[in-house]
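All protein chains of the complex are present and in place, except for one that has been dropped.
Naming follows writing order (A and B), and every chain is counted from residue 1.
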Amino acid sequence: MSPFLFWIFALLTLIFGAAVVINRNPVASALSLVASFLGLAALFMSLNAYFIGIIQVLVYAGAVMVLFLFIIMLLDLRAEEGRQINWLTTAGGLAVALILLGQIFSVVRHFAIAHKRFPPLPESTIDDVRNIGAALFGNYNLPFQIVGVLVLVATIGVVLLSKRQPR
Amino acid sequence: MNSILPWIILLTPLSSAVVITFFTLRWKAVSSFISIAAVLVSFTCSCLIFTQSGITAAEFNWIDIAGAFKVPLGFTLDQLSKTMLVLVSGVGATIHIYSLGYMRNDEGKSRYFAALSLFMFAMLGIVVANNFVMLFIFWELVGFTSYVLIGHWFYRDAAAAAANKAFITTRIGDFGFMIGILMIWMATGSIVFSEVAPRMPGLAGHPAFVTIAALLVFCGAVGKSAQFPLHVWLPDAMEGPTPISAFIHAATMVAAVVYMLVRVAFVIQASQTALLVVAWIGTITAAMAALIATQQNDIKRILAYSTLSQLGYMVMAVGLASNDAAMFHLFTHAFFKALLFLGAGSIIVMLHHEQNIWKMGGLARKLPITFITFTIGALALIGCPPFSGFFSKDAILALAYERNTPIFIVGLLTALLTAFYVVRLLVIVFFGDTRSDVARQSKESPLVMTGPLIVLAILAALGGFGFFARNFLTLPTETGGVLFVPALAFGAVIVGSGLAIAIYRNRTGDPIDVEILRHKFYFDEFYAWLINWTQELLARVSAFFDRWIIDTAAVDGSSRGTWGIGALLRLIQIGNLQAYAFLFGLGVVAIIYFAVFR
Partner (left out) sequence: MITLGDYLIVSGILFVIGFAGVLLRRNLIIILMALELMLNAANLSLVAFSRFRVGPAGLPDYNVQVFVFFIITVAAAEVAVGLAIIVALYRTRQTTDVNDISSLKF
């Protein structure tokens, strides 16, 4: 994929990701997150991971973010008015985050194979749905089933948690 | 050639003790019979082997650790030990028969005879032991059985306390003895007498070591024979039955010490310093005991202190490097001291266990046989010729005159004091008016008690003469000053007796009152104070340690420390989600730093 497109979508992801954190309005945050996910999906596509890209859009942007918006509206959250910002904790948090960033940069710079190009794929279109499906239902059948059970449990949990307590 | 007789002598009293303890405790008459039979068997066998010379007994190895430490169980059967065997078993037989009469109404009779048989076994063991370890084992056994016998009437506090005192005091001496034995083994590599004796001159290069070893071995003697400063137990041991006082503390146990000293003389004589110390301790004991005896009012106590005094003389003789003189005095002393104690026992029983001499008096008419035999014994004790005591005491004084003048002077003065307090005793008990009702109603003792008295009186009278004694011992040779010393000694006797008669004739109370003597030089009080002080100190140190170091520092410390650390760590639980996330982040940064950048 041409570097230009890569950088466009990367910047999209990052800027909207920052917007999620910086925005006061929760709805605006949620919508920024959606945009960020879309950018991420594009990046997945650029890595020839088509299935994952589609799933990202369908599940994350489609289902999870919708859920977020529903909850925000249910709770009727307003934009938060600024309370006093505790500069000490803010500074501390930022410091830790920045140090982590610095460490990641340093690691990637010294990572030898990170400077190699991607090996070329023989075919430009690959049937990755079939391949992922084969791996999923073949080698990883058991974890797949367990994740199914997990989702069931989560559903039951959600139902239980949101029941109104009878007074 | 090996004979089984020595083993029979040793083991018969042991089997008697075992049989009585395990089987016949209920039947008192049977127990006494078994015990007396055993001692008579031992006595007969002793007499038998006395006549044979060159007799040996089979010995067998008890412990043998690669030749480095060998403890055999064997016999020494030379003239000296054969004599002692006859002496011990003979006097023992007399005591057994006497006990039959003295203890006839006692409810612990079986127990008494069992202990008495065990004592015989231990005593005979000491006499025939041929090595230090065997000697020490029987030594300890004698201490134990004397504890049992002194505390025979254990339900009386005084008797129980006296038994404890005896055991503990002698134990202190035995501890020193054990260390001395270990030192000798370390130096010479063996504990058998016949092997150690020739090796002693080889240690001449280490005089300090030899002196210390000799003095430690002597320590055991100091304890068991109640020399100064461990003499405090002997007078209290009179709490036991009178035959025991006669046997153990007059004739055998304390004398066994002198026998032991003679046996291991090769150790003590290896060091001149040790000899001097031994002689002086003996002298001090003799003088001190004689001084204390002049102020005592219990008949058995007076005799106990006189035993202490005579023992002092024997130890003095050992210190002056004459084993023969010591053994001679031991020999004669056994007879007249046993006689005196048995006589006192006869008086006590007939006066319904009254022991205060000021409550007696005029008993010469009431108990004639006792009076005569007692007087013979008394005269022998003070060294009045021609009785046996004169010869043996005179031999020791002659030795002292030759070798060490200060000791001679003290010895002579002690002889004077001896005469003084013995005649005091005689005058108060047997002459004058009867001073109490029990005295007025007393009569002579039965034959079972007076019989032994008569036998012992004859021996006490004749025992000193050469023709009798030479069969048993080698007599000490008389050298210079042949007439001078006996004359001085006799003079001391006359002066002392005269003083006593003059002061104590026709009295109802003691005119002289020297408090320090009456309180036995305050030794008991001093020891009690010492023990109290030591224990107090130890208790305070322990209390301090317990209260401050264990309680406060360790226990409280650890609990408060844990609480404190907990209080510190608690501060991390803030409950704030973002704070926890922050800490997570810190942790991750740290881990990455240490994993990747180091």
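We adopt the following convention: a contact is a pair of C-beta atoms (placed from the backbone, for glycine too) under 8 Å apart; a residue touches a chain by one contact, two chains touch by 3 or more.
These numbers come from a predicted model, not from an experiment.
Here is the thing to keep in mind: the chain we left out touches A, B in the whole complex.
Where subunit B meets the missing chain, the touching residues are 570-571, 573-578, 581-582, 585.
In the full complex, subunit A touches the hidden chain at residues 1, 3, 6, 10, 13-14, 17-18, 20-21, 26, 29-30, 33, 36-37, 40, 43-44, 47-49, 51-52, 55-56, 59-60, 63-64, 67-68, 71-72, 74-75, 77, 80, 83, 90, 93-94, 96-98, 100-101, 104-105, 108-109, 111, 113-119, 121-123, 126, 128, 131-132, 134-136, 139-140, 143, 147, 150-151, 154-155, 157-158, 161-162, 164.
FYI, only the chains that are shown with their structure count from here on.
One simple way to say how far apart two chains are is to compare their mean CA positions; for subunit A and subunit B this gives 101 Å. Of all residues in subunit A, those touching subunit B in their complex are 89, 92-93, 96-97, 99-100, 103, 106-107.
The touching residues of subunit B, when paired with subunit A in their complex, are 578-579, 582, 585-586, 588-589, 592-593, 596-597.
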